[in-house]
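Omission of a single protein chain aside, the complex is shown with its protein chains in their original locations.
Up next is chain A:
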């Protein structure tokens, strides 16, 4: 591994961490699309900043562009407040227009500006190590490394300083306000950090990857945990993992680094989306099926309890009366038998003592409208779940 490769991976990892922190809060506050809006609308800010500073890595440019990001947020909120359109429409209107202004500004000055839209949108991480920061004649590393490093340090500092405030205002804005934390200050603080991170990272990895790095690690982590601290840590790990594995994927395919990092993020999300233990699609579908069977079982037991006459409890009759498909009635019957709730006597089904107990408790809960209790009760009675 050459030193340039190490530097690229280092930059990518730092960007991933710097994005994951505000990203987690954006996802939790249901403002993920704002990051997309910011990442597009910083373009005019970058262009204006570039006219003034003539240097893509100057701190002034970063501040100017971050300001455009905040202007976007304010504009979206203003339009939304007028009530003329809904919030999502407001977002969808503001950023393409700002982005178009940026594109046109670049196009009109194409001759004397060394800046093109593709670079802003897509970034080129592979070139990042070539732009060195030279302090009094000594090469101290790539500029983007320093920029993203300082942004990361500020972000982490703010995170530790205001963790409690952020946490409360994210989950209970009303409580936060009544405790005396201004939700507006925290909101705009978070927006500013997001804007600055976006701007600081776009040069290295491009605006779209910034969005991906903000949203997907946080969303992936959110599928695995409900604990904020754990979610932050998971998000950071996912981000760094995708950054490094994405780099090697790009190396292998000889393709865009930011594209491959995003692809790794996507694969990671897909895997967690499908296989997450509690909230993954497969787990959810399994649970839904289980509950369907168990509800059917309960209906079946209630039917048995309600009918003492043998005719009603004959296997053939049950099949047609409850009108389940063959397969389903078999699963339900098997489950009931396994759990020792019914017994057969010459094709006549009747409840066992345990079945009686279970059913009467269930009726109690249903009558008193405490349906939620049935789940706990199932744990007491069931040896095997549906």
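To be clear about the criterion, a residue touches a chain if its C-beta (ideal position, glycine included) is under 8 Å from a C-beta of that chain, and two chains touch if they have at least 3 such contacts; residues count from 1.
The definition used in the following text is that contacts and distances are computed from a predicted model.
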item: Record-based protein name (UniProt) of the chain missing from this complex, from "Thiazole synthase", "Hydrogenase", "Zinc transporter" or "Thioesterase"; value: "Zinc transporter"
item: Contact residue for the chain not shown (choose from A:72, A:258, A:296 or A:359); value: A:258
item: Option touching the unshown chain, where A:10, A:27 or A:151 are the choices; value: A:27
item: Which of A:209, A:236 or A:333 contacts the chain that the document leaves out; value: A:209
item: Residues belonging to chain A that touch the chain removed from view; value: 27, 30-33, 35-36, 40, 79, 82, 84-86, 88-89, 91-93, 96-97, 99-101, 103-104, 107-108, 110, 117-118, 121-122, 208-209, 211-212, 214-216, 218-219, 222-223, 250, 253-256, 258-263, 265-266, 269, 273, 279-281, 284-285
